[in-house]
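Of the protein chains in this complex, one is absent; all others appear in place.
Read from first to last, the chains carry the letters A and B; within each, the first residue is number 1.
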Amino acid sequence: MRRKLIATVLAGVFGFAGTSFAADNSVEVLHWWTSGGEAAALNVLKGNLEKQGIKWNDMPVAGGGGEAAMTAVRARVTAGNPPTAVQMLGFDITDWGKQGVVADLNDVASKEGWDKTVPAALQKFSKYNGKWIASPVNVHSTNWVWANKEVLAKAGVTSEPKTWDEFMAAAQKVQKAGFIALAHGGQPWQDATLFDGVAISTGGVDYYRKALIDLDQKTINSPTTEKVFQRMSQLRKLVDKDFSGRDWNVASGMVISGKAGFQMMGDWAKGEFINAKKVPGKDFLCFRTPGTQGVVSFNSDQFVMFKVGADKSAAQAKLASAIMDPGFQSAFNVVKGSVPARTDVPDTAFDACGKKGMKDLAEANKNNTLVGSMAHGHAVPASIKNAIYDVVTRHFNGQLDDKKAVAALAAAVKQ
Amino acid sequence: MADRRSTGFGADRIFLYAVLLCLALLFLLPVYVMVCNSVKPLDEIRGGNLMALPIVWTIEPWLTAWSTAQIGVQPTGLRPYFLNSFLLVVPAVAISTLIGALNGYILTQFRFRGANLLFAAMLFSVFIPFQIVLIPMAKTLGILGLAGTVKGLVFVNVVYGIGFTTLFFRNYYAAFPHELIRSARMDGADFFGVLFRILLPSSGPIIVVTVIWQFTNIWNEFLFGASFSDYSSFPITVALNNLVNSSTGVKEYNVHFAGAFIAAVPTLVVYLISGKYFVRGLMAGSVKG
Partner (left out) sequence: MRAGALPKLLLSPSVLLVLVCVYGYIMFTIYLSFTSSTLMPSYEWAGTASYQRLFAQENWRIALSNLWVFASLYIGVAVVLGLGFAILIDQHIRAEGAFRSIFLYPMALSFIVTGTAWKWLLDPGVGLEHTMHNIGWESFAFGWIKDSDMAIYCVVIAAVWQTTGFVMALFLAGLRGVDAEQISAARVDGARTWQIYLHIIIPQLGPVFVSAFVILAHMAIKSYDLVIALTNGGPGRSTWLPSVFMYQYSFTRNEMSVGAASAVMMLAAIGLVVLPYLFSEMLKLKNG
C-alpha cells in the first residue's frame, strides 16, 4: 500500500514537473514579408534561431502593407492564442501596448543595452510605459528620390536637384525629352508618401512636426499648407495618365527600365533596383527629396512580442535578442534597402545609398531632425492617418482644390 | 421549351449558336488570359501583349507555384496548403450537408409552434457580413479551445452554412411526395428510418447542389481562414493571397496566374463533374420558392 502511494506521488511530481517546466522551443511569427528579398532576409533570422535550437513557425499574411495581418492579429489576440511576435509599424504598436497584451522585454533590453543603441525617435514606439515591448528590425526613410541616370542624361539634367525649383525644372526637362517625369502609383499611401516629403520640403521640420505630429490647427490652417498642396498639384502634372492604382514596385520598374526619370519613394524601392542588377551611382541615383536633406522621415518595422505562456517566454526572449543582433541587422537591411535600427552597426556591407542612409540617420538623430513619417503610421494614430489620406488622395485626384484641401485637412485631424 | 425537338439547321438555329458561341468566348476570356499568361516567361509578359499566345511555352511558373514559390519565409509553393484546405473542406461540407438535411426534414415533416419563425431566422442568417463575426467568434473559439485549429475552422464554416443548407433541403423536402413518407411510417419507420431509408436516398440532386455550393464557398473563403488559423492550419486561400499580394519584389505574374489556377482546380473539377446534376438538383423543387 505504501509503495503504491509513493509511486503515485512520484509519478505526480514528475508528471507535474514534466508538463509545467517543459519549455516550448518554438516561436510563431506573423508578418507580411512574403516575397523575394525580404522573405530571404527573414530566413536569415530563422536560420540564426534554428542554430540556437528554436523552431520558427511562420504565419505569413500578405497584403496592403499589413492590413490583412492586423486583422488576423485582432482575432488571434481575442481568441487568446496570440502569435509569439507580430510585425508592426508605429502607432499600431502603441495601440496594442495600451491593450495590455504585450510582453515585457526589459530584461533582454537592459542586458543588451538597447536604450543606448536605438534612436530615441524609434524607442517612442518600441516602448510603452517605460517597458520595451518590441524589437525594431530596421529604419526605412521615406523622403528619397530615385532617378534613372541615363534618362536624366538624355534629358539634359546634369546634377541632382537640391531645391524644389531645381527639381521642377529637371522634371520638366525629362518630360520634354519624351519620358515620364514622375513614376507614381495612385494609391492613398503613395500619395501620402509624396505629401510627407513635400511638407518637409516646403515648411521645414518644424512645420512638419507642428502640423502633422502635434496637429496644431493654426499651423495647418496656414499659407504653408496651401503651398504644400500647390506643390502636390505640380507633382500631379508630372505623372502619366495610368498612374491610378499602380503598385509602387511597378512604378519603380518604370524608372529601372528607363520609361520614367524620377520616383519619390521610401528606400524599400532600392531593393527593386538591386534585384534588377542596377548599381547605385552608375545606373541610378538616390538623393533626398529636394529641400529635405538633413531631415529624415522614418518608419520602422518592429516585431512586437505578445504575452505568451511562461513556457514560451524563453524562446520569445531569444527571438527578441536575435532580431537585435548586429550581424542580423546588417544582413537583413542590406537586402531590404533600409538601415539598421541599431546605431552601432558598421556600414561596411552596405552599398552607396545604404551608407548615405545610415549617415543621414545618425546626423538626424543627433540634430533632432528624425521625425516619424505620417504616411507610414509614425506621426499620428491610424484613424487620423487615414483621415489625412482621404484628404490627400482626394486632392491628388482632383476632387478638392488647394484651398478646400487645407480646410479639409484641418477638419480631418480634429477627432 | 418542353416539347420542341428541333435539330434543324435553319437561320434561327445558326443565329442561336452564333450568339451562344460569342457569349461563351467572352466568358472564357479571363480564364484564357490567365492560362495563356501562366505559360509565358516573365519578360514576354512584361514586353508583350497579354492576349497573345506564348512565343515561348514554359511550364516553370506552374512548377514554381506548386512547390517553390515564396509563400512566407520558406519557399514551399502552394502544395502544403492544399492538404490543409482539404482537411478543412471535406468535414465541413459533410457536416453542414447532414445538418441541412436534418433541419430540412424536421422543418417540413413535423408540425410545431415556431417552426416557420425558426426557418425564417435561419434563412436571414445568410446575410450576416463576416466582418461582424470576426471578433466575437474569435472569443467564442478561444472559450471553446478551438482557436487556431482546423476543427475551429470547420466549426465556423459549418455554423455559417446552416442557413443555405437548410434552405436547400427544406425546399426540396417540402415538395417530396407525402404518400411515400406516410406509407413508410405506417410500416413502422421511426424518425431516423424515414430520414435514412426514404428521404436521403432520393435526395441525390439536392445533395449535389448543397455540396457544390458549400464546397465552393468554403474552399474559397479567406477571412476566417486567415484569422482563425495558425501557422499549421492556414488554408490555400491564405497561401494564394501571400503569393499574389506580396508588397515587394518582382511580381511574377505568370506564377501568380498559375497559382490562382492551381488553387481553383478542386472547385473547377467539382463543377465540371457535377454540372448537370446541379441543374437537375435545382429543378427538383429547390427553386419553387
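Operating definition for what follows: contacts are C-beta pairs under 8 Å (C-beta built on N, C-alpha and C of every residue); 3 or more make two chains touch, one makes a residue touch a chain.
Please read all numbers here as calculations on a predicted model, not as lab measurements.
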Omitted-chain contact residue, chosen from B:T140, B:T210 or B:T248: B:T140
Sole residue of A:W33, A:W56 or A:W96 that reaches the chain not shown, by the stated touch rule: A:W96
For subunit B, the residues touching the chain missing from this view: 1-7, 16-17, 19-20, 23-24, 27-31, 33-34, 37, 49-52, 99, 102-103, 106-107, 109-112, 115-133, 135-137, 140, 159-160, 162-163, 166, 185, 191, 216, 219-220, 222-223, 237, 240-241, 244, 253, 256-257, 260-261, 263-264, 267-268, 270-272, 275-276, 278-280, 282-283, 286-289
Where the unshown chain meets subunit A, residue by residue: 64, 67, 70-71, 74, 77-78, 92, 95-96, 98-99, 186-188, 241-245, 381-383, 386, 390, 393-394, 396-397, 399
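As a working rule, only the chains that are shown with their structure count from here on.
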Centre-of-Cα separation between subunit B and subunit A, whole angstrom: 38
Of subunit B, residues touching subunit A in the complex: 70-75, 134-135, 137-139, 141-142, 147-148, 223, 226-228, 230-232, 234, 238, 241-251
Residue ranges of subunit A touching subunit B (in the complex, touch as defined): 28, 31-39, 42-43, 46, 56-65, 68, 71-72, 74-76, 78-81, 83, 247, 249-250, 268, 271-272, 275
